[in-house]
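For reference, the structure is listed below as structure tokens.
Apart from one protein chain that is not included, each protein chain of the complex appears where it belongs.
When the chains are written out, they are named A, B, C, D and E in that same order, and each has its own residue count from 1.
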Amino acid sequence: MRIEDLNWMDVEEYLKHDDRLILVIGACEQHGHLSLLTDIKIPLALADAASHRTGVLVAPPLNFGSSPYFLTYPGTLSLRLSTLMDAVEDIVRSAYGQGFKRMLFLNGHGGNSGVKARLTELANELAGLSIQWYAWWMSHSVEAVAIRHDIKPSHANWLEAFPFTIVGELPEEDKVPPHVPSEVMDAKTTRSVYGDGSFGGRYRVEEGIMQEVFDAALQDILQLLKFE
Amino acid sequence: MRIEDLNWMDVEEYLKHDDRLILVIGACEQHGHLSLLTDIKIPLALADAASHRTGVLVAPPLNFGSSPYFLTYPGTLSLRLSTLMDAVEDIVRSAYGQGFKRMLFLNGHGGNSGVKARLTELANELAGLSIQWYAWWMSHSVEAVAIRHDIKPSHANWLEAFPFTIVGELPEEDKVPPHVPSEVMDAKTTRSVYGDGSFGGRYRVEEGIMQEVFDAALQDILQLLKFE
Amino acid sequence: MRIEDLNWMDVEEYLKHDDRLILVIGACEQHGHLSLLTDIKIPLALADAASHRTGVLVAPPLNFGSSPYFLTYPGTLSLRLSTLMDAVEDIVRSAYGQGFKRMLFLNGHGGNSGVKARLTELANELAGLSIQWYAWWMSHSVEAVAIRHDIKPSHANWLEAFPFTIVGELPEEDKVPPHVPSEVMDAKTTRSVYGDGSFGGRYRVEEGIMQEVFDAALQDILQLLKFE
Amino acid sequence: MRIEDLNWMDVEEYLKHDDRLILVIGACEQHGHLSLLTDIKIPLALADAASHRTGVLVAPPLNFGSSPYFLTYPGTLSLRLSTLMDAVEDIVRSAYGQGFKRMLFLNGHGGNSGVKARLTELANELAGLSIQWYAWWMSHSVEAVAIRHDIKPSHANWLEAFPFTIVGELPEEDKVPPHVPSEVMDAKTTRSVYGDGSFGGRYRVEEGIMQEVFDAALQDILQLLKFE
Amino acid sequence: MRIEDLNWMDVEEYLKHDDRLILVIGACEQHGHLSLLTDIKIPLALADAASHRTGVLVAPPLNFGSSPYFLTYPGTLSLRLSTLMDAVEDIVRSAYGQGFKRMLFLNGHGGNSGVKARLTELANELAGLSIQWYAWWMSHSVEAVAIRHDIKPSHANWLEAFPFTIVGELPEEDKVPPHVPSEVMDAKTTRSVYGDGSFGGRYRVEEGIMQEVFDAALQDILQLLKFE
Partner (left out) sequence: MRIEDLNWMDVEEYLKHDDRLILVIGACEQHGHLSLLTDIKIPLALADAASHRTGVLVAPPLNFGSSPYFLTYPGTLSLRLSTLMDAVEDIVRSAYGQGFKRMLFLNGHGGNSGVKARLTELANELAGLSIQWYAWWMSHSVEAVAIRHDIKPSHANWLEAFPFTIVGELPEEDKVPPHVPSEVMDAKTTRSVYGDGSFGGRYRVEEGIMQEVFDAALQDILQLLKFE
């Protein structure tokens, strides 16, 4: 159940019996051969699935995240981290003022983790606000799937190659992970290091594994939605 | 052609022969009986149609706008105007740095017009940047349709009741436009003034008229995409 | 009665029986052949006239507005819209803290309308604050005068040519309104489009019409000062 | 010669032979029994006098400064220091972009001195920009007048009681300067310390002395306008 | 060699043959039984050791980081993340303008990682700037020491209990790591979860292990200072 499919009376009705909200953040950035909106598509798909099972409301995704290092890859549209934090703050305050008290952030992008600082600052101020944060690709559950199949997860490799993020042909051969000279690189250096944008490894695995990944993340989310 | 259906190589290819980009902004706010995302759905549909005919690329929509006056209507998720301006600035700078030089903003929401000030500030700074701004409901073309059929266009009335923004039943009877005591009202006053959120008039007209409205706006957009 | 002609004891006395304040905002920007401070002079004259009849206090004008498109015209001194919003916020908070609860903004400049968003945000926060906003040149009353005399009102044409804004000779011949290629133009383009800065039409009309315009706006203001 | 009495063509003409600009900043704040706009009126009178002798252009005054400590005195309308700095920055950038390269700030208010930091930051960035700053009441010249007549200058005492800042009766008896417990006090404490707002001493001296003060400051300004 | 032990002529001399700078950031926050400045003391000790061997200059530490979750523990003095990013930006710009082109950040605190986004934004803008970032406790080298001795590293447990961070008695018994209900918790919840502030495990190990940890990190740093 997405907000976009409802009018405000529907949401008012919802708030009479529930105060949870799923918020999707991610990035519009290069993902190698995958969709530029991969980091939104994945958590949004998870949100939809979780909403389907629990009835928890899903807010429209914030389609842009913090990706300054990828700005040399065309199609990457990045917010300054400070802008992103402001936007998330405004959305949280809006929802909180209407009675949403438990919010689960499904984050699709590693560069957004600074947002947690702002959320903590808000949680200090807004009484009764409870926040969960889930970065699916960093979860133990997803890691376990990768370990079980002995394949290394990484940015824009098989890990993110879901049927709904694939927008064209994927290379057959594995990519050797490049040498990364620094944790903080400007966008020109980043592109010269990563070339096609994948961080290396296999580009694709069989769909069954992708389903395992998805299910593992979904189980985590269903658990988090209990806000225990 | 949306960015979300492409990878970065596709966009790099696109930039070899075109430097235009369509950007969709709007709001996640009460629209009476219509979808809370009405102000995104309409310009996005127009963007898709225009893209279909011209091949111009469409960026992911920025799903949140400036709607402080509607915050008492559940589901309204509003950015401060300053946050919205920052977000738009960041997106423009990202695209400009990659070679997009002509950008058309399709704005679906009246409260966003302050963004034009920031865009002008940016245009003063970024050499060769050319911007068009289109607020479909304020265009002479759309106004002409309304006059032709002698129906008054307004927020959350028939004007925005497209098949793709209707999410439930619409009232049969017209609404008498309420007395509006001030141009600047807090959200509590606004709700007490507007009740169901529509600004009044008919809630719905036959689909043929909606198609006329859509086509009128689309023709304007196709013209603006020439950047003459 | 202007604040500048009073000391703080006078204002404290005033607040015992009234809580209204008139705030004048506008711009220091090119107005063709008219004064660079036209957008302040007009609302300030209206404020003085309204104050004369009602005794409502007038704050010192904020002499600078948001005019990024005119920065190529010497003498245009523009604030970023974000700065303008901050300044207005600070002034409102100052007055509110001292007991002013009803504030009428007389705005002389179209580029300032983004300020309304900030004022709404403030009205959401500050209990009991009531705001009115008046942009004289956009009022139905003033429009009616123009229609009655069949002359088209526009930036820096006859509409703003009051005795107190005229600082030199005005052209005799009408100006043909130029073709305006976009709603968002950088300052260089703007100057090449508008030349002398007037948006076209007659440069001047007889004083009687100007008096009608002034009176029409004044009546509106007197009405708004009732805060009904 | 004030900008408000000119149109943009006049300023363009001016810039062909001069690149100096006088900028007036101050405060709208309690000044005991004197005008709430005292801190603008004095530097503006000095600016007019200096302009009269040198032909240097005077920008409209920024009527609000940083006076958080006086907010308990009705009529004090204060900007946060950060807002004030932003406003001054925007004005300087506007003027600089049009060819003004030498700017003299006539500051009427002690609380504004933080602005100098921002001006220095700007001077580091804007090549060829030359700035002078004059706080008349802190000058050796004005101090010398006070010493010569053996009267102690202070906020809202005789020092600021010019014919054009007096708006009512002034007390006959001197005020004993109060004990000031701290350099940083909230507005409530400040009012309890200062009572009527004057910092103490004589409320008024003969006009001849005021003329001496004015002339002393004016001579300084004429010297600074040489930008040597 | 610390900047505080030099005057500017010394630094000018240094810049003739080297352009590297070590910058220390961390936090002033609860560290259980350890010093409130633990997150500065450790990277500063590492910086001194690395400087001793390489002669690279060390800037004064920025003694405050982003620790909103610990604000209920007295002595925690936290910056908003946005403030921290601004401060780091200003310091980087200052140094860059003087000829420092290679900067190594030694970060002592996990909550500061959002700073990397700002650094990337700066690296995109400042040509020739090269940045390294090192969070000692997250390095593979330090992890290897922990694994070798089979002890789990965590906030405010043995991992940070260096002779120079111990300010009093340490508990003898291990602490059972508490259940952590969310990745984003307000400061009240955080304190109720963590009690004494340690994240659990052993409070102290023999000094030899601490020396191994220190040496492992130091070797990493010496490597990073090559900026390869």
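By definition in this document, contacts are C-beta pairs under 8 Å (C-beta built on N, C-alpha and C of every residue); 3 or more make two chains touch, one makes a residue touch a chain.
Just so it is clear, the model here is predicted, and its values are computed rather than measured.
Peer 1: Need the list of shown chains touched by the one chain that isn't shown.
Peer 2: In the entire complex, chains touched by the missing one are D, E.
Peer 1: Kindly state which of the options E:R20, E:H33 or E:K175 is in contact with the chain not pictured.
Peer 2: Here the residue in touch with the unshown chain is E:H33.
Peer 1: Looking at the whole complex, which of D:M85, D:L106, D:A146 or D:L218 touches the chain that is not displayed?
Peer 2: Residue touching the chain left out of view: D:M85.
Peer 1: Out of D:D150, D:E169 or D:E183, point to the residue that touches the absent chain in the complete complex.
Peer 2: Only one of D:D150, D:E169 or D:E183 touches the chain omitted from view, namely D:E183.
Peer 1: One chain isn't shown here. Among E:I22, E:I42, E:A59 or E:V115, which residue touches it?
Peer 2: Only one listed residue reaches the unshown chain, and that is E:A59.
Peer 1: Contacts of chain E with the missing chain: which residues?
Peer 2: Where chain E meets the chain not shown: residues 3-12, 14-15, 28, 30-37, 40-41, 59-64, 71-80, 82-83, 86-87, 90-91, 94-95, 97-99, 167-168, 196-197.
Peer 1: Touching the hidden chain in the full complex, which residues of chain D are there? Just list them.
Peer 2: Residue positions of chain D that touch the missing chain: 66, 68-69, 71, 80-82, 85, 105, 111, 113-114, 116-121, 123-124, 129-134, 181-187, 189, 228.
Simple rule for what comes next: only the chains that are shown with their structure count from here on.
Peer 1: Through how few touching steps can chain A be joined to chain C?
Peer 2: 2
Peer 1: Where the CA atoms of chain D average out and where those of chain E average out, how many Å apart are those spots?
Peer 2: 46
Peer 1: Using CA atom averages as chain centres, what separation in Å is found between chain C and chain E?
Peer 2: Whole-Å distance between the two chain centres: 53.
Peer 1: Residues touching two or more other chains, restricted to chain D: which are they?
Peer 2: Expected reply: no residues.
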